[in-house]
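Once you've had a glance at the structure underneath, I'll fire off some questions.
Here is chain A:
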Amino acid sequence: MLLAAIILLPFLAALPAAAVHSDRLRPWIVFAASATHLFLTAAILIDPPPAICGGWIGLDPPGELVLLLTSILFFICTLYGTGYLRQWPGRFNRVLAPCLLGFLGGATLMTCSQQLGLIWIAMETTALCTAPMIYFRRTPESIEATWKYLLICSVGIAIALLGSFFLVYAFLVHHHTPGLLFSQLLAHARDADPVWLKMAFVLLLIGYGTKMGLAPMHTWKPDAYGEVPGIVGALLAGVLTSCAFLAILRIMRVCVAAGMRAYTGHLLIAIGIFSMAVAAVFLMGQKDFKRMLAYSSVEQMGILALGAGIGGPALYGALLQMINNGLTKGMLFLSAGNIHRAYGSKSSDDVHGAVRREPVSGTLFMIGFLAITGSPPFGPFVGIFTILKAAFVDHLFLLGAAFVGLLLLVFLGMGRTVLAVTMGRPLPGRLYHTQFRDSFLSVAPPLMLLALILLLGLHVPAPLVKLLHQAQRYIEVSP
Partner candidate 1 sequence: MAWLVNAILTMVLLLNLFLLSVSRMKSLISGVALQGIMLSILPLLLVKEVDPLILITALVTAGIKGWTIPRMLDKALRDVRIKHEVEPLIGFIPSMLIGAAGTAAALMMTIHASGLHHPKSLLVIPASMSTILTGLLLLTTRFKALTQIIGYLILENGIYIFGMLLLAVVPFLVELGILLDLFVGIFVVCIILNHIHSAFASLDTRRLTSLKE
Partner candidate 2 sequence: MLHTTTPQLILSIATHFLVPLAIAPLFPGIINKVKAAMAGRRGPPLRQPYLDIFKLLRKTLVISNTTTWIFFAGPLVAVGAMLAVELLIPIGSSPAPIHFAGDVILFVYLFAAARFFTTSAALDTGSSFEGMGAAREVSFAVVSEAALIFSLLIMIRFSSGLSLNTLLLAPFKQGSVGPRLMAAVGLFVFLLAETSRVPVDDPDTHLELTMIHEVMVLDHSGPLLAAVQYASSLRLLILINLVLLFIGPPHTGIPILSWVLFILEASATAVLVGIIESVMARLPLRHVPTLLAAAAVLSGLGFILALR
């Protein structure tokens, strides 16, 4: 009952959001829906309800983690949105609000779906709702970003579907016709044909990896993240990527049950290191600070894949890092959005001295940079450190060394841009036409996110630790 409510709620709320004429009221409808969503999430996590719809919809521990992240991030972003959307009356507002809710619905469905076809449909829904949001600004650049996003992601989605077909066919080869539920696939995993299963995993990794933004399928990411408003960027980097990661984890679980832990592990490690390397290269001399965030997201996805590939405690670290990354990226995107609005530019050539002009946003951006690159005492430090420790415990010294080296490169690359943006003085000769100044609604949400990552860095709450352990054991199919 609760599950049905939490999935339907965003879609139902999208109707009045699309129908209502008042531009002032609409953001509040979105906010009310996400507040209710958060409330329902809390109720569900405290007392997990049984699966419904013949087992198609139900929550597993990793799903609970992503649901929690989605709900919190969405709540904070829509709070920011109540202030933000006021600036964009009319058509902009009217398109963005229902799309945000549709996106929330798709993401929620993703976390709850236990069926191979259903996760595909959920992913598809989020992808379709994202396109109008990227096109939000109606500029030639945003059209270009939308076109690239649509083309690359629709191919990714198509390949994911082909991968799902391969997965089912792997079972058919030996005349098993299990259902499409993950529990059924898992029960018969040993009967699947290994060759077809391996091909299926590669295709699904490419397909969902496109959505997640793993290199070399990441090329839509910088363009899209560069063009979307901060609020959408936060949701893309925090929610969409985590949902795609969740899909990969669920597929991986089937492969692990079929005795292919080493194979999936090697693939994930390879693609993870490659993503980090690509991100590190492109972060060097990146002038556009929103595109910089996109490459940072590619790097973070690499870390997640790496953690999942190493497995064991590293998978625990990857799951923790997924939460940390979502919250930190949210903070970075919201503060970057404030800076962008204040300066009317997102290039580090034009933007200097953000800390002076926008004391709160500038500082938050600076702190966010330190956090996301793994500096203590913030959450990402704990996640990255857990993965690194697991690598060394597993005697993967070379991998660990490469990991640290790439982290350092990323820190250097991002540092240059972030310091140029935040430090120094605003260029004197330049008039900044925008009247934008930090207000309560524009800085309170990122501050809340800062509080959360600080909390996760200092002390991970016991229920979360329990949930993370459950999720890790669940994915690796150990009792």
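With respect to how the candidates were assembled, all candidates are chains of the complex that A comes from, given by their letters.
Simple rule for what comes next: a contact is a pair of C-beta atoms (placed from the backbone, for glycine too) under 8 Å apart; a residue touches a chain by one contact, two chains touch by 3 or more; residues count from 1.
Since the model is a prediction, treat every value here as computed from it, not as a measurement.
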Expected hit for chain A (complex, candidates 1 or 2) is 1
Show which residues of chain A lie in contact with candidate 1 when the two form their complex. 117-118, 120-121, 124, 128, 131-132, 135, 138, 140-141, 143-148, 150-151, 154-155, 157-158, 161-162, 164-166, 168-169, 172-173, 175, 177, 180, 193, 195-196, 222-223, 226-227, 282, 286
